[in-house]
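The structure is given below, and queries will be raised subsequently.
One protein chain is absent from this view; the other protein chains keep their places.
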Amino acid sequence: MSLSLSRHLPKDRESFSTLAVLVAFVGLFLVFATQADAFLTLGNLRNVLVNNVVLLAIVALGVTFVVSSGGIDLSVGVSVDMASLVFVSALAAGVAAPLGLAAGLGAALLVGLLNAILIARLKISPFLATLGVLFIGQSVQRLATGGGQPIYLVTKDYAEIFNAISRSSLLGVPTPVWVLILCVLATWLALHRMGFGRQVQAIGARPGVAWYSGIRVPSRLTQVYILAAVLAGITGILLSATVRSYVPMSGNAFLLDAIGATFIGTTISRERRPSILGTLLGVALLAMVKNGLLLIGWNFYWQQVGIGVLVFAVLALSFGLQRRH
Amino acid sequence: MSGLAIDMTGISKAFGPVKALVDADLRVARGTIHGLVGQNGAGKSTIIKVLAGILKPDSGRITINGTRVESLTPASVERLGVHFIHQERLLVPTATVAEAVFLNYELRFGPFLRPGAMKRRAEELIRTHFGLELPGDTLVRDLTTAQQKIVQITRALAQEAKVLVLDEPTAALVKREVDSLFAVLRNLRAQGIAVIFISHYMQEIEDLCDEVTVMRNGTDVGVVRPGETSIDEIVSMMIARDVGEMFPRRSHALGAPVLRVEGLSQAGHFRNVSFEVRAGEVLGITGLLGSGVKELVECLFGLEQPDAGSVTIDGEVRRFANPGRAVQGRMALVPEDRRAHGVATDMSVRDNITIASLDRYMTRGFVSRARENEAVDGFIRELSIKTPHRDQLVRNLSGGNQQKVALAKWLSCQSRVYVLDEPTVAVDVGAKVEIYTLLNRLAAEGAAILFLSSDLLEIAGFCDRALVVYRGTLNGEFAGETLDSDLLLAAASGARAQRKEA
Partner (left out) sequence: MTMALSPSSPESPAGASRGKALAAAAIRLGALATFAAIMAYFALTARGFATPFNIVNVIEQSAILGILAFGMSVVIIGGGSEVQTGGIDLSLAANAGLCAAVFATATNAGLPAPMAIAATLGTGMLVGAVNGFAVVGLGILPLLATLASMNIVAGIELTLTENTVLSTSSPLLSVLSSGRFLGISALAWVLIAASVIVGLVIHRTPVGLRLYAVGGHPEAARAAGLNVGLHVWGTYVFAGLCAGLAAILIVSRLSASTPGTGELLLSILAAALLGTVFSRRFVPTVGGTVLSVIFIGFLANGFQLLHLSSYWVSGVQGALILLVVAVTSYARPQEH
């Protein structure tokens, strides 16, 4: 629950375990702020937000729903890629931008629909279903691109469209950030304030109870996997606009981070339940650490080690404290 | 006292501020069957968990077969010859019968298993002790509840147990199986094995036990011999209250029919079932496993589809394609398997209560926390659900209180028809009475209640009328004078032919 933070201020060690991520976040923020001069500049924070946080966060929001429903989605990367592939191909074929955009999101939706059919109708375990879709998605991309050739749209004709998506701003806030804000608001309401979210969480807690309580489990699961895919599709569009191209298999980069962020986010709830706030915190933590380690001069390899150790430490703190209550 | 197999003295155990055990004693002599009774929360399961090495006592002394033991672990307890037949069927579902019997004590040749020998030995043990042919390579998940219980006991016998602890072993057994289980236990007693027998069924305690330890509020309030002390006395020791009011009476008048079932049939399960339940009425329904009564209930709630017949609620013909439609049709089902279908134990009391009726708490498309909390607090008060707050996880509630949450879920829907499937199984006496009282109140407010139970005393004592399903058809309707557990049993087992009463 998103409010568990304010409801349960730390009275004991168990409650403290819910704050492990927050403490780590604040602590590391201070470390980076003092150790790296460039860290606390407006330009850097803006860069982290627009380039690291937004893309990952939108994917992770979708994963949050899937994990809430008791499942997992290994194919979010495919949704990112398919949206990007169709969007960029449509533009290259001279299709109008809004239409191309819709087609891109539609492609992601189809990936979600495929997952939904496999999971909600054919009752395949989410792990296997989405793993299968991931394999198929990779094949489709290789076939569509002659083995993985990127599609670049660097000519001036496209700059306007791409800039409108990724470089414009409204009221001083970059458009991608607006997109994120809208997504966060919508998903927060859906998960924490609407019947939909409560029902999804009930399915995650105990599918049998949900079914016996009159919840239409298959259609809820269908909505969840489609939602996750479409959110990932939004990231796919933003990503294509940012890099002005489609790069095959680039969506996979988000997969493990999005799952990681979601599960890191569960540690802020006593019931270890995914929440929008928790996921955002997880995303922010991962993005900040990547950026901070870079700025204090760690090379790419050590950054990876650092992130792993950090995530490990946060989890150990959170789970370890809860366990010894 | 060398004759004692188990000597637990002055055992205390507290969980935070809650004192689960206070200076409790449990002494069991070799070659006796020792009953352990008490309401849920009286400390029965806590003292058993201490003996099993699952919980560490805060203080107290434990001697097993004359050996003083300082610290117990589940493994060391088994080495001392003490075996537990847990109430939950603690068996690996993907294991075979033979593997389940010999797990951790495998028969082997050098480092290798002897699957054939284990299979033969398991089958032989089951045959000698239970007179049953159970193939040793059957998977546990394909066994019935009773067969799983038998496998658990066989496991203990295979290891030559000296002390056998059985927690509610008969809860899922039919009479014949209970009889053969008792024969096995008496046989073990004759071999000098001590048996600790925990049961809510007082009749069994009286039939079987040599001595009974009665627990209340975390301590033993007496050790009695069933021959010398009556059941009523034992029960009043348990609850310190008069037992006369087990089944509270109803005095309201019955209204118009609410639920009308006509000619309902489902191939292979039941056929041509017709009955009606009036507003304010509690209609009991019972039948043996395989009689079709479970499938009947599933069809009513939209979990299964009938082949023919109609269901009418308040004069409107309804056909429920899924439980969602049934809930919309203001039908409620409190299912038998509470943990799988009744309450989500990892969700809060509040979320469980409102999950089926969220649209009642909506304001402008969003769930209104304020209205929800107010309603939930109301249910917690009304049903006296024992929980510190509405955000408590249901997992932390006792069985009876979990069942009240399952009921509150349907109260929150303002259902018209309540179908209750074994609502008082694994619920202690005090909570049972509370559930009966609550159902009475619902009935008084005009709800129609269909009460499915295999406890015939409960059907006879609590319901206005009762139906018995035998091999897929109604085999008699009972009310007033004829509403009697013996007649119900006769009808359920087919001993009595089709004869309409009342």
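Should a chain be cited, it is by its letter among A and B, assigned in written order, with residues numbered from 1 in that chain.
Convention: a residue touches a chain if its C-beta (ideal position, glycine included) is under 8 Å from a C-beta of that chain, and two chains touch if they have at least 3 such contacts.
Predicted model, so just to flag it, every value in this text is computed and none were measured.
Peer 1: Would you list the chains present here that the left-out chain is in contact with?
Peer 2: Among the chains that are shown, those touched by the missing chain are A, B.
Peer 1: Any idea which of B:74, B:116, B:192 or B:263 touches the chain not displayed?
Peer 2: Of these options, the touching residue for the absent chain is B:74.
Peer 1: Looking beyond the chains shown, say which of A:62, A:207 or A:292 touches the absent one.
Peer 2: Result: among the candidates, A:207 touches the missing chain.
Peer 1: Quick one: which of B:56, B:108, B:186 or B:389 touches the chain that's been left out?
Peer 2: Result: among the candidates, B:108 touches the missing chain.
Peer 1: Among A:42, A:143 or A:170, which residue is in contact with the omitted chain in the full complex?
Peer 2: Going through A:42, A:143 or A:170 one by one, A:143 is the residue touching the chain not shown.
Peer 1: Could I get the residues of chain B that touch the absent chain, sorted low to high?
Peer 2: Given the touch definition above, chain B has residues 74-75, 78, 84, 86, 88, 90-95, 99, 103-104, 106, 108, 111-113, 132-135, 138-139, 141-147, 150, 155, 170-175, 177-178, 201-204, 286-290, 337, 340-341, 422, 454-458, 485, 489, 492 touching the missing chain.
Peer 1: In the full complex, which residues of chain A touch the absent chain?
Peer 2: Spelled out for chain A, the touching residues are 67, 70-72, 118, 122-129, 131-140, 142-143, 147, 206-208, 256, 259-260, 263-264, 299-309, 311-312, 315-316, 319-320, 322-323.
We take it that only the chains that are shown with their structure count from here on.
Peer 1: When the centre of a chain is set as the mean of its C-alpha atoms, what distance in Å lies between chain A and chain B?
Peer 2: It comes to 44 Å between the two C-alpha centres.
Peer 1: Which part of chain A faces chain B closely enough to touch in the complex?
Peer 2: Those residues of chain A that touch chain B are 7, 189, 193-195, 198-199, 201-202, 205-206, 208-216, 271.
Peer 1: Please give the residue numbers of chain B that touch chain A in the complex, ascending.
Peer 2: Going by the criterion above, the answer is residues 301, 303, 322-328, 333, 335, 337, 340-348, 351-352, 354-356, 358-359, 362, 365-367, 391, 393, 409.
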